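Rather than the whole complex, this shows some of its chains in their spots.
The first chain written gets the first letter, and so on, giving A, B, C and D; residue counts start at 1 in each chain.
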């Protein structure tokens, strides 16, 4: 790259000074970035105003689709969840970006994006529809102080016959969790998860595949989620609630975060921001007042998930709406956002939810010095990303997602795991049939063949 | 002369708007419901009754109708009863009644979304006061996952619903009760009738039309209940509390099953028409 | 004024009723109180276990962000949409009701049809309306929402106002006709003042309906005219529910309604009852 | 000022034939009172004249001009309604001024006329009040005030006093009578109160089933009713109607009751009865034509009758006493102390000079 993609974008965008572009962003914490940082900064640089449209995650697909159907062109730039990108692209809601990428010299910088995201979340049908913009992946966080407490270690070894350390598989996870809960509850529980829709389904996708499960029979496209593996995972997941704090079934992202930061849970699995905030990074920031203060700074360890291949889990692409009336301005904005320079700043924002996704982010000296454990954190994030499992991504993926979400919600409600899975499989089949078994089979084959789809 | 056509002139704008926004969608839905339009492909070929046939195979649809019915059947009588009891409390002269009434109206005028959100807060197992109060009363920690535990989600929804709408019933019934002929009550008092007899022979018959109207209004509202559930449970756990409105929304707006949604709409309209007609018939009879 | 002795029995009953009234009112207000308190809490207080009934100090930062981020515009939008639409609905609906009540225009059938419009569930028509609006380019604009709310409030207004107008003694109008007014003047100078309190009550309710509508607003707004309930759902994030913001926004969004209801309180009970009693 | 002529007026409400081919003339400045049983079409007729209802047939002429096609406001009439029809949200002053404002009268003229009318009606001190702050009689006066400021050609009153209590009604009646003396506009007045009708009217129009039963001066109707209906309708307590048979002897005639007993009729009444021997009639005797026999000689046409007092109802100066005549109950209006005990035998004098004989079949008065 002879020229910095960020500067290119800024230069080119200046001619749109005075216009306003609307960007769809996930409501809540995510939009703190464009609201507080990148939006104002872009306006200062180019004179283009950025209007942030906050949409709750579960409405994002609907809203984007509606806007496209309506031809209203109310949105210019979009945040798109990668697993839904094929649907949106197929429907024509997204603008193909290749031409603009070339026009504004962005191809090189795209190469810097970590492979897991670059190879899986950027293109559909050979065309670029979005820039992976968030290094989403699941990590295991644990309380070093507890895990390294000699007394605990000793007792644990005595009881279970192996060293107390971050769990290598789910059996260990359960044993450790139960052990800590037994010892320390109600002050500290072994683990806590966020359990509310739609997120636990990513956990399920990961564990299901790591235990050897397949979503579909590749020949018939009949769903096989109700296999023994599915049942086993479901049963484990429910059983784990027992050593987690009461009411964990209701927890969402912040509930779980609060519990961990307040020291109530000893382990949790979540996206990378947990790691930063738990370390106390950004505490005291006005914009981060939403997050309870960390009581565990300096006591947090980072590790790969049990079984070693974590789900990438959602992620975000920056895209341009096909109906936008300011396509080029919108494109330039996302190029600038996504560029090496800007993105490095963004992933370091104390309150950001955007996680490092470029090789240059992982390597950034500045980032590695943000807090004492930052190098360990970045390394874990990087490795997790490299080993990450892709979210299932089929035609009309949102329907499959909805079915899974509902299934897991039923699971917490105490319904019989087998019955839920059978129903889920049946729902999958109905969806598949509706979409067209032939079409879907082809799409599934392509997806399943990707290195991150099923563990080898 | 203009003045002679006035009766028609002044209905025209209202009727026009009603036709535009009321009739057009029905016709449109009717046509679309015979087509096969989904999110992605804009296939507009006619498929006859396929979508309607589909309705009968859609277990989730019927389940959602069932959920709607459950909520309606439980919440409506409760609201009526509580509203009636409240009205009884305030029917006689009570200094400061104005203030009480003004405050009691509040839940009813609050946005249902706010109501749902508020109760979600109230029900929260850790941060909400309900668990705290129950624990205090029980003398031991009571941890009820109101929105997760199937045994409690309907109670949760119904508590919220009843909280919001009992005051509405209260207002209606208060007004109706104050219209009950005072001298009939006095006559009955002099005749020495017990409260139950007075209730049965005088009060209930005379407020029956209001009760009927109230039930109709609230019944129709309950059948299309959406906001509260959206904010409180989002239809969960699973689709245990998914109502017909919620399901229609999901079909129409997150899955873009356009034709199918139209068919559902017609099913709902047909059902409501039948029910309303029956209710109105009964009301006629009662009069 | 001389206060006579109340027989002990009646005094006891009165005291009991007071107690009952207070308890009931507190019960019904408690959730509102809770919401109110949440809006003043810091995140630490919101996520405090056990829950705190009173925040350590009243602080307004939850409100502050709403103003800072411009989210309160949603309230302004709602005010415009609900205000204008109920205004139009009231005017058109009252005129229509007058015609129905006094001239029997269209007979029972028209009246029934109009009422039946109110029975159609929004969810059944929102999709076609959405598509219609797409064609007309009215999505995400004030006009579309106003038109829609007007249409949805019209049957209610007509229904209620017809009841009130029927109650206006015919002689008043006839007297005015004999005295030299034409119909327009009669409507304006005689009927309007006579049904004023009904009009107020009806206005409050149409306003509340439009204000509280969620479904239509959810579907028909994008970026320009996000209304209050829709804005509120934006705080139900994927990662979290921003209870502070939700509470603060709820309070802000309930305030106009509360004001409207308090001001109109004395018309309200009458209004709600008359209309309903009339059927 | 104007006379009013109706000819061949019909009015239907759906199936109800409320006014049935009615012809009526009311002279300029006349005070005409419409009476008749409830539902006979009084209000309908009035409203048709006002233009609030369109007649289905016939013509209406006011002051010589056919007004069928004129709107109420173009007929220059003023109307006072039964329940006053005051505008509750306007002050008394504004209520009275309402019609003037509608006709764009200059403000100064309005003030003048309103205060004139208010003075005349004795409500000058109430002008700033609202109707709800007035008593019934005061409201009534405001309603009348609203009519008279208009200087209309024709005044219509629809049972204006029926909502008032007895005493007030007496007062207001007198006042309306005075008013008519002063302004001498043509007035048409509907009432079902006989005293009002009798005392106010220049001419009473008695309606029955949408048609005129009889029209004439009050005493004419009272004393020379054309039909038994008219005789029965006017007078309180009602006229006593006793079935009997006519017996003629020579130039004279008498009525013989079925249960026995005979009353000889005065000669004035017998002329038309010469050939009526054996005819069935109803003998109509008003309660006021009974009196306690004084013992002296009886005037011409007055006959003696001895009866037993049944129910005795003293009302102050008069006592209503029920007695039996010809086997049926009849009421006699006697003086306060004429009779004192139930069962007392009393000697009565019956003044038969004003007796009416009615043909039971046709209902027509035959003498």
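Basically, contacts are C-beta pairs under 8 Å (C-beta built on N, C-alpha and C of every residue); 3 or more make two chains touch, one makes a residue touch a chain.
Keep in mind that what you see is a predicted model, and the values were worked out from it rather than measured.
*Asks:* Where each type of chain is drawn only once, what counts apply to the full structure file?
*Replies:* A x1, B x1, C x1, D x2
Convention: only the chains that are shown with their structure count from here on.
*Asks:* Going by C-alpha centres, which chain would you call the most central?
*Replies:* Of all chains shown, the one whose C-alpha centre lies nearest the global C-alpha mean is C.
*Asks:* Approximately how many whole Å separate the CA-defined centres of chain B and chain C?
*Replies:* 16
*Asks:* Whole-Å distance, chain C centre to chain D centre, using C-alpha means?
*Replies:* 55
*Asks:* Centroid of chain A to centroid of chain C, CA atoms only: how many Å?
*Replies:* 41
*Asks:* Touching at least two other chains at once: which residues of chain C meet that condition?
*Replies:* 47, 131, 182, 219, 233, 236, 241
*Asks:* I need the residues of chain B touching at least two other chains; which ones are they?
*Replies:* Residues 126, 253 of chain B touch two or more partner chains.
*Asks:* Which two-chain combinations qualify as touching?
*Replies:* Between chains, contact exists in these pairs: A-B, A-C, B-C, C-D.
*Asks:* Show me the residue ranges of chain D that touch chain C in the complex, using the header's touch definition.
*Replies:* Those residues of chain D that touch chain C are 47, 50-52, 71-73, 75, 77-79, 81-83, 85, 87-89, 98-99, 102-103, 146, 150.
*Asks:* Where on chain A does chain B make contact in their complex?
*Replies:* Per the touch definition, chain A meets chain B at residues 58-59, 61-62, 65-66, 69, 87, 90-91, 197, 246-247, 249-250, 255, 396, 398-399, 402, 406-407, 409-410, 412-415, 420.
*Asks:* Which chain C residues qualify as touching chain B in the complex?
*Replies:* Counting only chain C, the residues touching chain B are 14, 17-18, 20-21, 24-25, 28-32, 34-35, 38, 46-51, 53, 92-93, 95-96, 98-100, 102-103, 105-106, 110, 114, 116-129, 131-132, 147-148, 150-152, 154-155, 158, 182-184, 208, 211-212, 214-215, 219, 228-229, 232-233, 236, 241, 243, 246-247, 250, 253-254, 257-258, 261-262, 265-266, 268-270, 272-274, 276-277, 279.
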